[in-house]
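Part of the complex only, each chain left as placed.
Letters A and B mark the chains as written, and numbering starts fresh at 1 in each.
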Amino acid sequence: MLSFACDYNEGAHPKVLAHLTERNLVSLPGYGADPDTEAAMAKIRRECGRDDLQIQFLTGGTQTNLIAISSMLRSYEGVVAAETGHVSVHEAGAIEFSGHKVIALPGHDGKLPAETLARYMERFLGDETNEHMARPGMVYISHPTELGTLYSKAELTALSAVCRKYGLPLYIDGARLAYGVMSPASDVTLQDIVELSDLFYIGGTKVGALCGEALVFTKGNMPPHFLSIIKQQGALLAKMRVVSQQFDALFTDGLYWEIGRQTVALAMRMKKMFVDHGYALYMDSPTNQQFFILTGEQLERLQKDVVFSVWEHMDDGRAAVRFCTSWATTDADLDALEKLL
Amino acid sequence: MLSFACDYNEGAHPKVLAHLTERNLVSLPGYGADPDTEAAMAKIRRECGRDDLQIQFLTGGTQTNLIAISSMLRSYEGVVAAETGHVSVHEAGAIEFSGHKVIALPGHDGKLPAETLARYMERFLGDETNEHMARPGMVYISHPTELGTLYSKAELTALSAVCRKYGLPLYIDGARLAYGVMSPASDVTLQDIVELSDLFYIGGTKVGALCGEALVFTKGNMPPHFLSIIKQQGALLAKMRVVSQQFDALFTDGLYWEIGRQTVALAMRMKKMFVDHGYALYMDSPTNQQFFILTGEQLERLQKDVVFSVWEHMDDGRAAVRFCTSWATTDADLDALEKLL
């Protein structure tokens, strides 16, 4: 059975696992106060071109979003996000569970346009009853988005400017950051992310790690006693080394970017294959998540041999589907897929 | 200055205040374990035609919504409401603060159509990833709605049926219940509310009380240790008598309904006045909140002598405005208003 179900269906990239194994017997203090964690942070800082970044390793994406958002907001504040944002839809109400409203605004191709945010802020501030409303306290975007799309540098700059105008920290969910930065269609670099956001995270789980995300504060704005905040939410690993050693490997010799480059290249080949075979695109994605429209017959036929996600059952009987490539995908997998198209 | 700003701008209806005064020196136990509270509950039960109703007095509407909803939901559940619902917009994120998502669906004239709810539930249950989403656990509606509109008995019956089909308790916010039940346009009685809902509240603050709402559980479904739940949220009055004595007065000799009848009658006169003077309706409301469209010139002129709410600044420079009548409104007030139209 071929699988393009997601980018987290295998274990770790072999180089990541090798590094974990190599360091396995070294005795290290717990909770992140160890030299391996320091080393991984140093590599990330170097990559970002900023040696003052504050970094915290966490285990998964929803956990990172939950902690990043809830630790930055005051009790009466909500986080603004596109309606399709991961925090709006697919985190089982984690943000609300933490006490904060997700203020979902209409997006465009999974993105939150700067003008949409600006218009919302003007209306909110102009509303005399706004003390009776959840107050916007932060902006959440994902890059790449849940639909595989990317902000252009111009779009991101505009959004960041609106955020600064209104004093809203901009938080970028980089669960699949490697696939964004390394997409041929992208003009946004890691350094742009650092500069334009107030905090963001570099995803590991979906880019070759067993688990782990690196949450980065770019403005010296890590909340005080952040370790206690994380501990309190059950998110502090005793063996922090498990995540930090993986990030060390990912940021050694450009492995993170190489995974990104190769995975996107395979996705582009896949997109071309589908288009060449006459399939319609549901979304024209430049990253590792590809969205196609299948007829009922095509859906049924492909599901016999391939694992992938049904994104949406359309009213006309067709279905929007998602195929992902990952670090573990090979050209041979695509060859096999092509035979089934 | 004439005021039609809201229905809570005066103190209490004189009969309510008289009853408070009359009972003022009687020594009573605290926290609701007193005969006056029992007497008020008995009157409400009699009015509802059901002697098994469980009742709790609280001080305000947002407090009542917060406690009703958060005490009925499990941690991973959200409450479904119309986008214009009070809990969706105007409670400063109170529901989210309690940990629960408000699942806002598009409404119609402030109402949540039964078909909209049914379609949402089908999609939710059909989505294989729904364990990753906030789960619908309850339905919230207001009657009258925030736009002054009313569910017909047919609409309410249909909505209640969808709720039961999916095991969703139906909660009715009756902040202005008197104005709904006593509207000449309404075919929904208090007994219908009791029968079709799982819990609802009878609003006092906006119907002549100093403060106070009566939360009614209709199915023996009051959560256990409800007093502790209320105490824990800082919502348990030491002198519960203050609210219960007011409800006793409101439900003596039909005062609650008489306030409703008279206030709506004045609102209907007001609507006719505006229409007769050529003003457009923003919403055709059969209750005590009336919504008109004013030109910029009209707005400016009326604001000199009258207090009312600007509901929405429209793109063409006009404004939707709200005028409320209350138990304290008089025909003389309307006469004075008419001279200004």
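The criterion applied here is as follows: a residue touches a chain if its C-beta (ideal position, glycine included) is under 8 Å from a C-beta of that chain, and two chains touch if they have at least 3 such contacts.
Source: prediction; values computed, not measured.
Because every chain is the same sequence, the assembly can be counted simply: 2 are drawn, and the full complex in the file has 4 copies.
Just so we're on the same page, only the chains that are shown with their structure count from here on.
The touching residues of subunit A, counted against subunit B in their complex, run 75-76, 78, 89-93, 96-102, 126, 128-129, 131-135, 310, 313.
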